[in-house]
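Complex shown without one protein chain; remaining protein chains in place.
To keep things simple, chains are lettered A, B and C as they appear, and every chain counts its residues starting from 1.
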Amino acid sequence: MSEMWLNMGPQHPMTHGLWNLRVHIDGEVIRDVDPEMGYLHRGIEKLSEDRHYNEVVTLMDRTCYVAGLAWEHLYILASEEALHIAPPERAQYLRVLCEEFQRIASHLMWYAAFVQDIGLMTPFLYGMRDRDLILDLFQSYTGARMTYEYMRVGGVRNDVPPGFTDRARQVLDWLEPRFVEYDQLTLGSDIFHKRCDNLGVLRANDCVTQGVTGPMLRSAGLKRDLRKDRPYAVYDQLDFEVALADTADVTGRYLVRLEEMRQSVRILRQVLDWLDRHPGPVMASQLPRWLGAPYAPVGREGYLLKRNYPKGVGFSAVEEPHGEALAYVVNEGGEHPYRVKFRSPVYANIAAARHYLVGYRVADIPPIMGSVDICVGEVDR
Amino acid sequence: MKPEDLARSLPPVLAPVLLGVEAFPGFAARVRFRREGALDVFRAIHDLGFTHLAMIGGIDWVDHREVIYTVWSDEARTYLLLSTDVPADDPRVESAVPVWPSANWHEREAWELVGITFDHHPDLRHLLTPDGYAFHPLLRSFKIHEPEELEVKTRHV
Amino acid sequence: MTATPAAVAPPKNASKVESHRADAELPMAGEPAVPFLEIEALRAREFIPAAKEALTDLIAEQGQSKLIRPVFNWAGRNSLFPLHWGLACCAIEFAAAFGARWDAERFGVVPRSSPRQSDLMIVNGTVTWKVAHKLITLYEQMPEPKWVIAMGNCATGGGPFRTAYSVVPGVDKLVPVDVYIAGCPPRPEAMLDGILLLETLIRERKE
Partner (left out) sequence: MSNATLYSVSYDLVHAVLFAIGSVLPAPLHGWIESDGLVTGLAVLVFGVILLAASMLNTILLIWWERKLLGRFMDRRGAMHVGYAGLLQNFADGFKLFRKDTVRPREADPLGFVTGPTAYMVTSMIMFGILPISSGWNSGALPLSLLLALAVFSFAPLFIFVSAWSSNNKYSLMGGMRSAAQMIAYEVPLLLAVVAVVIVAGSFDLTTIVYEQQNYWFWGPLFVALVVFVAGMLAEMERIPFDLPEAEAELVEGWNTEYGGMLFAFFMLADYLRALVGSILVVLLFLGGWTMPSWVPSVATSFPLAGIVWFMVKTYAVFGVFIWIRASLPRVRTDQLLRVGWNRMIPLSLLSVFLAAALVTVKCLPVFGCVPSPGI
């Protein structure tokens, strides 16, 4: 076999989404790669300019469909800053609850997809099974499995139902032993280490130059976690550790994600205890009328036009399951955001593909790209 | 890091291109500069420890366009906003790729969606829209249609 | 969506791939540098009789004998291999349907990665114009008999991205759709229900 370009995608089992990895291979060795994105470009930033502030939340769920609540949180934090609205504390705790549960669910989805990439069939089913338990919890208070539309400017749509915290604790009790089981299924196998050790290495300084964030960065030993470094919501009141590894390879990313799930369980237990002890309102009381009541049907009519509302710019940075997500919302005094700009962590992680793929083999592409944890929705937006 | 500290630590040669270092919600500061000295400003900011470029975005203010750069410093643990204005009839600015290689895809996106040309960019081609797509959708002049309003079902290949 | 009678494909030929070959009229002389593509547009209610006739023709061609026809019909409806690809959000629910709780394999539904080996294309997500011609290619690569399920609101009619500049408002603008599943995204039960509905449709083609 001589050198050739290979199109892996848009329909390819490796991609986990809709994108195309063009690989220049020599035999089985990768010489160059060129990711081709945009197959899922839905113009979310443009559509946001045509929607009310609370309607944009609908788009946020679909931006990253495995971490919808984290993206809702990101957008809501930015637009609250742009609109000068402060949410009540219970709403902030509920948002943290959402985000951490979403982190576990997203990582479980990643685990399911990743192990399938290296040929393990059974853990895929286990990951999906345990993820469904978390989705059941989401369903009990947001009404949906994946697209929640739960957060609102000024708070959250509704409180959790009675008995929720106990059910959530049951799920956490079930999950913690499962993490050990996951490790046994993967790390317990020599073949896993043969496949994943020293694979897709991206050292810390390369991560910084290429803008790579999230578990990929932390697996290289650089301790950067926006929940600690730039605490938003109520993360400064919660006790947790930043998951770290120093191998900078696929195994390191695996370890970091598993540890993050454990830390999320730890955070969630604190949040659940707090929620039990502090009942209260979940929406800000002083909302401008044109934003609508939290239970008002979302529609294009029925809103009062706003006049002379102060302008503003909102910026938020959230440690999404995939990495650092940024939002920049410009409020120019209309009912709709003037401009919404998002920064997706996976976007930068894929852009650096050349730096962690070249030199490895074709058979290494699935585990490496699997360890990046790709969500094409938030890359293409 | 306060805006005044930042302004003091920037080299004085940059004074002609700097338009102001001011406080900004969510960021350590906002650094506004003329587009002529963009690369020098990038280098100076990068040397201050802002090694991680998080995003580049373009905003269409109809009469002019604004390019925003969000950078992060691992020492100061804070974000910094860089902003420069480009005229709408000549929307071009120097590429940040020599300073921050991660600017590559962000600039490609800003080029195709907001129509800002980045000079000396190594690989300025379409990223999200199909090749040959002739519009800049994130401009205010680009209106959103209901699909029924389209006369002919055509698309770019 | 203005569907003039001229844009409606003759139902007789609906089963033939050529009638849906959208790239049959690819770049013509005098067109701009960017080749534009005409895509035949059919409405949902026009597709259903077309698909019915196509399916009947197909069975009349291939299962001549009254003895063999029910067997092939039974086999065809009980062994639907969907194409393994994920477009957007619905792909996650598509994957969840193959998880332990729903286990779509109970019904003989096994995803295949190669379009040559699949009989069912589940369009599980938003279809953009950039991916449209690849979707058509994949559809054409699938051997007859084949079916399409539009899963979710995006594939059915554009969903929340209906007004977006880059989104195809409904995959039935590109390929004929047999079953539409509502939901954003549909739950895995809804997806399985759609597949069972398709099985019913195939069974009814016997007469």
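By definition in this document, a contact is a pair of C-beta atoms (placed from the backbone, for glycine too) under 8 Å apart; a residue touches a chain by one contact, two chains touch by 3 or more.
This one's a predicted model, so the numbers in the text were calculated from it and none came from an experiment.
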Shown chains touched by the missing chain? A, C
Touch criterion as defined above, residue of A:109, A:365 or A:379 at the omitted chain: A:365
In the full complex, which of A:125, A:144 or A:287 touches the chain missing from this view? A:125
So which bits of subunit C touch the chain we can't see? 62-63, 71-72, 74-76, 78-79, 99-100, 103, 105-108, 112-114, 116-117, 119, 141-145
Under the stated touch rule, tell me which residues of subunit A contact the chain that is not displayed. 1, 4, 6, 8, 12-14, 28, 115-122, 124-126, 129, 185-186, 189, 191-192, 194-195, 361-366
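As a working rule, only the chains that are shown with their structure count from here on.
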Name the chain pair with more contacting C-beta pairs, choosing from A-C and B-C. A-C
Cα centre of subunit A to Cα centre of subunit C, whole Å, reads 31
Could you work out how far the Cα centre of subunit B sits from that of subunit C, in whole Å? 42
Would you give the residues of subunit C that are in contact with at least 2 other chains, written as numbers and ranges? 130, 163-166
Contacts with 2+ other chains: residues of subunit B: 129-130, 137, 142, 144
Interface residues, subunit C side, partner subunit B - complex: 1-2, 33-39, 41, 129-130, 132-133, 158, 162-166, 168-169, 173
Mind pulling up the subunit B residues that touch subunit A in the complex? 24-27, 51-55, 57, 59-60, 68, 70, 74, 77-79, 81, 100-102, 104-105, 113, 126-130, 137-138, 142, 144
Sort out for me which residues of subunit B touch subunit C in the complex. 129-130, 132, 134-135, 137, 142, 144-148, 153-157
